[in-house]
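Have a look at the structure below, then the notes.
Only one protein chain is missing; all other protein chains are in place.
Entry: subunit A
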């Protein structure tokens, strides 16, 4: 086992990635440079040129014209659609991530809504799981009593999810799956959900603005948005791409494209511009030896974010309302 890994290490350091993403967010053609540890400078160069960091040009602009769907990503996940529920397979890390993200979602929702019912703490809450895949996260949320809608553009994944939950009568009633994109759903379900969960999804999207706008549309005022994703740092390149994909094969090679990673600062700025305020950001870390995730101070690699949709639309000339969470410092900015 270790000799194979050593061979892969040698190859990984020299070879090109096996899977090339054709559509990326930045229009630059430098994306497909050879990914080796020697191309640090290339990465740094990309970082400086990231259009998102160029200030507040996107404030208050609602664009639904571009779709969040990325066909290359769809093809990638289509190939792995049957493997969602193999606990030792490609998605093992996602299964063990439930140990962090389910308590994160549950506790934050309980803080806002209080315990509904013993034994079913999330009873009565409607949750949308964007990019649900095989239902890895939808099922625990359903068991906690929530009314879960899982959507995913990959039909095979949705079918796998439906099959897996069909044996359990509790889940059959509470968890529903739909093969569609977020934009399609946003047209039907305006302000229909108490919470939206997009876990390990934003790094696979074609257009983040469209995503944020749709989330804002489907959420009730005061509703919660939960995102877990990977930061865009050198460290996340080393651990998230090189180590995870090429050396240790924690995720299949080519799953992630470093260009699509988004830093928590950028994500926060984006969400704020769409009428959310970010209530919490926490760093997460995966230990490949134990296969377990844990919370950590640094958001350098993985992080989880909880944002709440503001109850009122932000208007120029208006004082921002006091934030509902006591921890958040109250903002009272006057626009004269």
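One rule holds for everything that comes next: a contact is a pair of C-beta atoms (placed from the backbone, for glycine too) under 8 Å apart; a residue touches a chain by one contact, two chains touch by 3 or more; residues count from 1.
In this text, contacts and distances are computed from a predicted model.
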Omitted chain, identified by the protein name its UniProt record gives, among "KAT1 transaminase", "BHLH domain-containing protein", "GATA amidotransferase" or "Ubiquinone biosynthesis monooxygenase COQ6, mitochondrial": "Ubiquinone biosynthesis monooxygenase COQ6, mitochondrial"
Options A:76, A:126 or A:164, residue touching the unrepresented chain: A:164
Touch criterion as defined above, residue of A:96, A:111 or A:178 at the omitted chain: A:96
Missing-chain contacts mapped onto subunit A: 85-88, 92, 96, 98-99, 102-103, 106, 117-121, 139-144, 163-164, 167-169, 290-292
